[in-house]
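Here the complex is missing one protein chain, while the rest keep their positions.
Then we have chain A:
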Amino acid sequence: MSALSERPAGAVVGTAIPHEAAALHVTGQALYTDDLVGRTKDVLHAWPVQVMHAHARVTALRTEPALAVPGVVRVLTAADVPGVNDAGVKHDEPLFPDEVMFFGHAVCWVLGETLEAARLGAEAVEVEVEPLPALVTVREAIAAQAFQGGQPKLVRGDVESALEASAHVFHGEFEFAGQEHFYLETHCALALVDENGQVFVQSSTQHPSETQEIVAHVLGLTSSEVTVQCLRMGGGFGGKEMQPHGLAAIAALGARLTGRPVRLRLNRSQDITMTGKRHGFHAQWQVGFDDDGRLTALDATLTSDGGWSLDLSEPVLARALCHIDNAYWIPAVRVNGRIAQTNKTSQTAFRGFGGPQGMLVIEDVLGRCAPALGIEPHELRRRNFYTAGQETPYGQPVRQADRLARTWAQVLDTSDFAARTAELEAFNAGSPHAKRALAITPVKFGISFNFTAFNQGGALVHVYKDGSVLITHGGTEMGQGLHTKMLQVAATALGVPLERVRLAPTRTDKVPNTSATAASSGADLNGGAVKNACEQIIARLSQVAAEQLHVPAADVRFSGGVVRGLAPGGPTVPWEDVVRLAYFSRVQLWAAGYYRTEGLHWDSAAMRGEPFKYFAHGVAAAEVEVDGFTGAYRVRRVDIVHDVGDSLSPLVDIGQVEGGFVQGVGWLTLEDLRWEDREGPNRGRISTQSASTYKLPSFSEMPEDFRVSLLESAHEEGAVFGSKAVGEPPLMLAFCVREALRQAAAAFGPAGTTVDLASPATPEAVFWAVESARAGEGAHVADGGQEPDQPTGPPIRPNSERVLSES
C-alpha cells in the first residue's frame, strides 16, 4: 500500500457525513456570489448589448443614446480595454468583438445604477451590422470544410486489413446533441478595486487562477495585482471552467474605470444564449466483428461542433477519442477527430469532457449491431470487455480489467438481471401497447487531465496556537462535496476530530497557480496537497511530542485529537497541548502543501502515452417502459454499482453517482438543445433558451426505484487515502437508459429488429423508433464497410509547445 493511499485506523475519511455547508444551504444562509451585492456599497450593474444575428460585421456602434438613459453610468467598449481585448487563452475570443460570431454575441456592456437602468441603456445602444453568411449546423460546417484547431488521429494496428478480415462489417452515421449545463446559479462576478487600483473579483468560477490571469491580461495588470475568490458555486458541471473569465474581466474593467464595485450576473436567457455548452458531435463509423461477436476493428471520424471559437474544444475532442473504446478491447483502431467551426456559442467543458461523446459512439454501435449479429446486447458488451494485459488504443495498460468484470457480475446479480429479463419478455408478450426492456452498460473512465501540467494541486494548512485548524486549497466547491472531503482529509491526516478543522473560501492569494476544479480530479489533487501540508506539520509536531512522550518521533501517532506512542496503554497528550508546546518551542505550525500526480505522460500529437493515473469503473442496469401510443416512457428501476476506490465520503460519493446518472439521463433523453437552422431572421437563434423550453430532469425523471451502491474492496493505490475520483464517470452510466429505450422500441417490432434512436431520445424520438420497429423496417445499420472521411488537418500541438507559445 502506498503512503498516499494508506488509511490510518480511526480515519475521518470514509465516514458518511453530510455536505459541510448543508446546514447553511437548507436555511438559506449559504452565500453565492450574487448574494454579496446587498452587502456591498454603491454597486453598479452590468447588462450586455447582444446582437441578434448569427454572423455579422459591426459597422457602427453608437453608445451615446445609452448615456442619455437615467441611471446609466458608462458603456464599456473595446476602446476601454487597457490590456488585451480577449477573454480566452487562445486569443480567438475577443471580449468586445467587431464581428458578431453567434446569435446573441455581446458587443459592449452598459453599467447602470440599477439593473433596470443598465437594461434600458443596453436597449438604447445602436448597433449597425452587415450580416454575413453563417454556418449553423455541424453538417453545414462539414460541407463547407469549416474546421478550427488541431485534428487528432488515434491509430492502432491496420484498420483496413482488419476490416477486410472481419466476418461482419457494418457502417453508419450518428449525430447527437450537446447539453446546456443549466447550473441553477447563472454566471456571476462582482469586482472591486482597492486603494491601489488592485482588483478583487468574486466570481462563480471553477478555475480562479485562470479567471485571475484573464482579468489581468484584459486590464494590463500582473497576476499579483488581481485576486479572485470563489465562495461556492450553485453548480458548475464544467460550464464555469472557461466561461467565467470574460465576464469577470468585464466586471473588473468596469470597476477599474468607475472606481465602483461592478456586478455582472447573467439572467437565464443570457446565460443560455451567450455561454458554451456540451459539444454535440457527428460521427461516421465502420466496424468489424468476428463470428463470435468480438470487435476486430473500428474506423471512425468524430466531428465536434465547436461553435465560434476554440475554447476547450481540442482537449474535449482528445478525450472523446481516448474514450471511444469505453470498456472494450478493439484490436485495430483508427479514429480521426476534427472541430467544426459554427456560428454558435463556443462549446466548452461539460462533465465528462468529451468522454461521454466518445463512449456514446461505441455504445450506439454495439446497440445497433447486436440484433444484426444475433447476440443479446448485454452479452455482446460483456464479450468485448478488456481482459488483463491489454492496452487502450493510445497505449495505456488497462490494469484493473478484473474490477470491471467484478462490477458487471455484481450488477447482474443484484439487479436479478436474468430473471427480470424473462419477466419482461412475458410482460411484453401480453402487452401490445406498452413494452419494457432491461439494459446494462459499463463505464471505464480515465482520471487525470489529459493536459499533464494541470495534474498538480496546492493547499495551505494553518494550525493555530489553540489547536484549531484552518485549511485552504486550490479547488472550488460547486456542490460536489470537495470541501467536505478536504475537511475529512485534513482531520484524518492531522488525527484531530472533524470539528477541529475549518475551511476558508478558495482564493488565488492563498493558493496560487491552481488547476481548474475539473476532470473529476478535485479530491485527488487538492486532497494530495492538503495531506502533504498536514504531514509536514505532523512531522514537526512528532518531534515535539516525542520528547513529551519519551518515544522516537517515528513512533508518535495522532488520532482523535490525542497524541500517543505505539505502545498500548502508554501516556497520551492532547493535541492542543502538543500544538501549544510546539509554538513555544518555535516550531512552524502551518504549511503549504503540494501534490503532483506521478507517472503520467502524454504525446498529444501522436495521441499516445499514459495520460491517466487510473480508470474509474461503474456498471448500471435500467428498466424502462415505453408507451406505444406516444413514445412516452418511464425509468422503472435502476441498479448501479460504482467504483470510487475506498470512498473518502460515502454520502457525498453516492450523491455524485446518482446526480451524475440523472444528469446523463437528461442529456440522452430529455434535454433538447435546439438552434434555429432555417433561413430567416432567427437563423442561429437558440430556440430553447429558457427553463420553460429547455427541460431538465425533474422528479418525474428520477428512476422510480433507484439502487446505488459503491464497489467494495476497491482500494486505489494511486490516490489519496485509497479513493478514486467520482465527479464525471457516473454520468456515462446513463447509457443503459438509452439502450433500454432502444430495446423497448424494438420490442414493438419483429424479433431481431434493429432500432436507430436519435439523441436525445425524447418521447417523440422514441415514438418514431417505435413506428419504425412496428413497420418492420429492420436494420438501419448498414451491412458492409464504408470509409469515413479521413481528415488531413494538423494534429493538436503538444502540450509543451502550447505552453511555450502562450507564455
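Going forward, a contact is a pair of C-beta atoms (placed from the backbone, for glycine too) under 8 Å apart; a residue touches a chain by one contact, two chains touch by 3 or more; residues count from 1.
One rule holds for everything that comes next: contacts and distances are computed from a predicted model.
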Listed names "SRPBCC family protein", "GMC family oxidoreductase", "ABC transporter permease subunit" or "Xanthine dehydrogenase small subunit", matching UniProt entry of the absent chain: "Xanthine dehydrogenase small subunit"
Given A:Leu670, A:Leu711 or A:Cys736, the one touching the chain that is not displayed: A:Leu670
Candidates A:Phe237, A:Trp308 or A:Phe748 - the one touching the absent chain: A:Phe237
Contact set of chain A toward the excluded chain (per top definition): 16, 18-19, 21-32, 34-35, 38-39, 119, 123, 181-186, 232-237, 267-269, 433, 478-481, 629-630, 632, 634, 636, 650-652, 654-655, 658-663, 670, 672, 674, 687-688, 690-693, 695-709, 762-764, 767-768, 771
